[in-house]
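Structure, as structure tokens:
Here the complex is missing a single protein chain, while all its other protein chains stay put.
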Amino acid sequence: MNPDATAGALPADGAEPAVEIHDLTVTYRTKPVLWDLDASLPAGHLVAIVGPNGAGKSTLLKAALGLVPRNTGWVKIFGRPYEKQRRLVGYVPQRESVDWDFPTSALDVVTMGLYGGLGWLRRPGRRERATAAACLEKVGMADFAGRQISQLSGGQQQRVFLARALAQDARLYFMDEPFAGVDATTERAILELLQTLRAEGRTVVAVHHDLQTVAGYFDHVVLLNMRLVAAGPVATTFTDENLQRTYGGRLTVLSQAAEALTRQKPFARDRAS
Amino acid sequence: MSPAVAILLVGGAVAASCALLGTFLVLRRLALLGDAISHSVLPGIAIAFLLTGTRNTLPMLAGAGALGVLTVFLVEALGRSRRVREDASIGLVFPALFSIGVILVSRFAYHVDLDLDCVLYGEIAYAPWDLLTLGGRELGPRALWVSGGILLANLVLVIALYKELKLGTFDPGLAAALGFSPVLVHYVLMSAVSVTVVGSFESVGAILVVAMLVVPPAAASLLTERLSRMLVLAVLLGLASTAGGYGVARLLDCSIAGAMAAVAGLLFLIAFLFSPSQGLVARLLRRRRLRARLAGQLLMLHLRESGAPRPRADLERRFGWDPATLDRVLRRLRAEGLVAAENGGLRLTAGGGLALREAGLDQVAHRD
Amino acid sequence: MSLALRNVLLGASLLGMLGGVLGSFALLRRQSLLSDSVAHASLPGVVLAFVLTGSKDPLALLLGALAAGVAGALFILLVTRQSRIREDSAFGIVLSVFFGVGIVLLTWVQRSPGGNQTGLDRFLFGQAATLMASDLRLMALFGVPALLLVFLLFKEFKLLSFDRGFAASLGRPVRALEMLLTALLVLVVVLGLQTVGIILMVATLVAPAAAARQWTDDLALMVPLAGLIGGVSGAVGALASHVLPQMPTGPAIVLVATAAFVLSLLAAPRRGLVGELLRRRGVSLRIRRENLLKDLYSEGEAAGGGRVAVPLARLLARRDMPRRCLRRALRSLTGAGLVERTPLGLRLSPAGEVAAAGVVRKHRLWETYLSRFLELDGDHVHRDAEDMEHVLGDDEVAALEERLGHPTVDPHGEPIPPRGAP
Partner (left out) sequence: MRRTILVPLIALALAVPGCGERQADDGRPLVVTTTGMIGWLAGEIAGDNARVVSLMGPGVDPHLYKASGGDVRRFDEADLILYNGLHLEGKMVGILEKMSRRRPVVALADSLPADLLRALPGEAVYDPHIWFDVSLWARTVPVVERALAAVDPTGAGAYREAAARVTDELVSLDGWVAARIAAIPERQRVLVTAHDAFGYFGERYGLAVEGLQGVSTVTEAGLQDMDRLVDLIAGRGIKAIFVESSVPRRAIESVQAACADRGHAVAIGGELFSDAMGAAGTPEGAYPGMVRHNVNTIVEALR
């Protein structure tokens, strides 16, 4: 494998990495989700995190944001711990993570992106609302500003979330599957948005599911499967050869062993009870 | 101050406090927390009695307040363990605490009339005469000071932390990422709930508090799509229930708190049935209109297919609708000029063809 | 054995079993607090039954309670189906409004000249110690068919509780099943009301089911287990109140059932909190130990092979972990005789070298596998693998090696030590 594509490589331009991950291990109960991960994600790029289900992609984002406890290791954002860099980071969670029946409008949700800058107690004012409206405009949702969020389609909800991230005006964005379950219009809108962000020198780290579009949408890729498999520019890492090998064989031995362990689990995925 | 005014003010203050906090409880799926606290404070008053040997209000309130906080803490901790959901954790915590209370009273205060109704829960009917005296001066009903103070504190809390409460309720993940600790916000809210609930129990009794925490916010959620308006509406509905309930209670000479809860329920029922956007009637009407439009379009497609005017009987056979339904559909189509009678049959008008095109149905062939 | 004890033992066990079984479905359907709601909602029914019959005949009051309880439950179903109101709010509304109406009626009846109306609300607070043979008969009459029904319709109820939409798509009469399950729940609640009271009823429906849930992920096991826990809690609570003076029976049962839940919460093998805490600490320590072994081994590799002494500072620089964590991991390694302290720093012992080679071998094989078989979708090995041990157990590693064709270098070009190599 190309040495450039291996774990821990600094970006070629030598600039300070946007995200630096060291020795990161996260387990859920006793299940390793991320294991001994070292990686460095370059600033100013669109980075796709790609990997199978359960490979720890979302967990990586959450660990970086301090939303899940880490067993070992650390994550630094532009050289400092996240807690000190909150203002530089925007987050787009998975769409299912919130209650869309909540009594609030699209504009209101976008305004929430500005709360970080306001700090405790201060309320958003006219300026914040104007900023939020501008962000909605950027994702083509200006007409829906006053709409209750449950009355939006899935793609529109996703765009509201993106507008909220825009409002955060961050240097680095973490996005959890921004393209999941959206219509073609939204997909195009998101893509344009990502490119604008890159042109402005911002960094986007997005969990991505669709292998077909990785090369078209992103310029860097992190192949994740509990451990870091490879990371680097799409051109050198996401090669035909790598993909061929990636998709080449079907796993048998381990999955059998694992299945034997985990038979009879009808509720394994239901959070509690 | 006349007794009626005092009761309305006290009831209104309690209703407004409860509606403010209840809105967030309802959105956080913790609507039954008030009821849980109303049971789980028993060991608090038992312990307070055992420690002080009196049934005075202050120690009872302190004991009940402590248990209220313990209740929300335990419910939260159980939920956080992710082993049971919030509803089950409420159902685990309050029976256990109440049972401890019953055992304490049965063992150590066997001969004392120590129960929640007689030592903790107040009665709003008596509020006008329970005056606060300070340095020999009477300063109006004590319950008004208590509930007014609680209302003021809650208003300050909700206004000051509106943004944090909203974000923490809607999207705890983002709240945490932005540095607004949702856990801290949750504990602030829950402490406010337990203080409000216990303090209001002491002024007006349990049932009114439990009802006002849930019913007006739930009704408000059917009437608006904005959190700020939901808060205001919930407060207004709470006040309306207070006033209406007092009227009913005076009219029928029955329990004031019970009547207030019943009126709140009536207001909820009205919202449930007649809310313009969410109400049952509106939903049914919408569904009917949709079905009627669909039926009209089906009929029009059929007329377009066939080209020539079709007799009514033919249509009746073709769609298998009963004559009344067909009549209704035809009446509407003819009134809108989409279908016209011709030679004892029916045909599509030009306007009807246009309507079909506008509905995006011009390419659709109506198949059997 | 005294009659009272016998009655209470039987009654509490039966009620506990019923509560556990029906409570399991309620727990999964987020209806745990339906019992609380329906129990309070029965008050107006009790008062109306008294007004209509003019007597405190228990059967009349029971029927009144049942009618109001069913009305409340139906209202809950209607509201949650036909609006955005969620279960917990609907429970709260029915609980407080019905109870409020009940109080209104009560104060009304209080004013009537008839007399004898006092204590109607005490109907809601039965006492477990006063269970009688007639109560047992009533419980058996309704309880045994209810259990039988659950047994017969287990598959349907399971489907309903797990995935309502899917059940409907299979053509099951979802609404009827839902009503039936809810009706059974209401029936048990009302039966329990005058015999054991609201509070015990709620606990009986929630605690055994929540306890059983901690032990198994399989509903077919959970339901009988909850029934068992409920039954045993009833019996143990009854015995406790028999042995201890002034120990009320109902609260004793509640506390025993709650204790069963707390025990399950802490100690259940897979979901237990204590186990998780220990495992979590174990996992962290194990990861750190393996990392240290690996580091010492690669330092040796870099120096051309063999065991070399590495200063602590260098290890710290490699790993950048808190000194405290490093020390603890090192203590564990030296204690196991895998690492030796030398004046120049830390060094693998001969045994440690073998262990380290094993760790490095596993890791590099694993890495090779992961980079070669980056299966997208359909590959559940990590998600389902239970813990580190199983992900990297010896058998799995051997099979992995076989599968990978005995590679000698990992994707980064580092050599993979052969099995058993020092």
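Chains here go by letter, A, B and C, matching the order in which they are written, and residues are numbered from 1 within each.
Operating definition for what follows: a contact is a pair of C-beta atoms (placed from the backbone, for glycine too) under 8 Å apart; a residue touches a chain by one contact, two chains touch by 3 or more.
Owing to the predicted nature of the structure, the values given are computational and were not obtained by experimental measurement.
Looking at the complete complex, one finds that the omitted chain is in touch with B, C.
Touch with the chain omitted from the figure is made, among B:112, B:243 or B:298, by B:112. Note on the undisplayed chain: of the listed residues C:153, C:228, C:247 or C:354, the one touching it is C:247. Residue-wise, the contact with the chain that is not shown comes from B:249, picked out of B:161, B:175, B:209 or B:249.
As for the chain not pictured, it touches chain B at residues 2-4, 7, 42, 53-55, 57, 101-102, 105-106, 109-126, 128-131, 133, 246, 248-256, 258-259, 265-266, 269.
Looking at chain C, the residues touching the absent chain are 2-5, 7-8, 44, 48, 51-52, 56, 58, 68, 71, 74-75, 78, 101, 103-119, 121-123, 125-133, 194, 238, 241-252.
Throughout what follows, only the chains that are shown with their structure count from here on.
Ranking A-B and B-C by contacting C-beta pairs places B-C first. Here the CA centre of chain A is 31 Å from the CA centre of chain C.
Between the Cα centres of chain A and chain B there is a gap of 36 Å.
Remark: chain B and chain C have CA centroids separated by 29 Å (rounded to whole angstrom).
The residues of chain B that reach two or more other chains are 83-85, 88, 221, listed in rising order.
Chain C has residues 27, 84, 210, 213 in contact with two or more other chains.
On chain A, the positions that touch chain C within their shared complex are 1, 3, 6-7, 22-23, 25, 27, 29-33, 35-36, 50-56, 71-74, 101, 211, 223, 225-227, 229-230, 245-255, 257-259, 261-262, 264-268, 273. Listing the residues of chain B that touch chain C in their complex gives 26, 29-32, 34-35, 39, 78, 81, 83-88, 90-92, 94-96, 98-100, 102-103, 106-107, 110, 207-208, 210-211, 213-215, 217-218, 221-222, 248-249, 252-255, 257-262, 264-265, 268, 272, 278-280, 283. Residues 65-67, 83, 86, 89, 91, 93, 97-99, 102-105, 108-109, 112, 115-116, 118, 120-124, 148, 164, 271-273 of chain A are the ones touching chain B in the complex.
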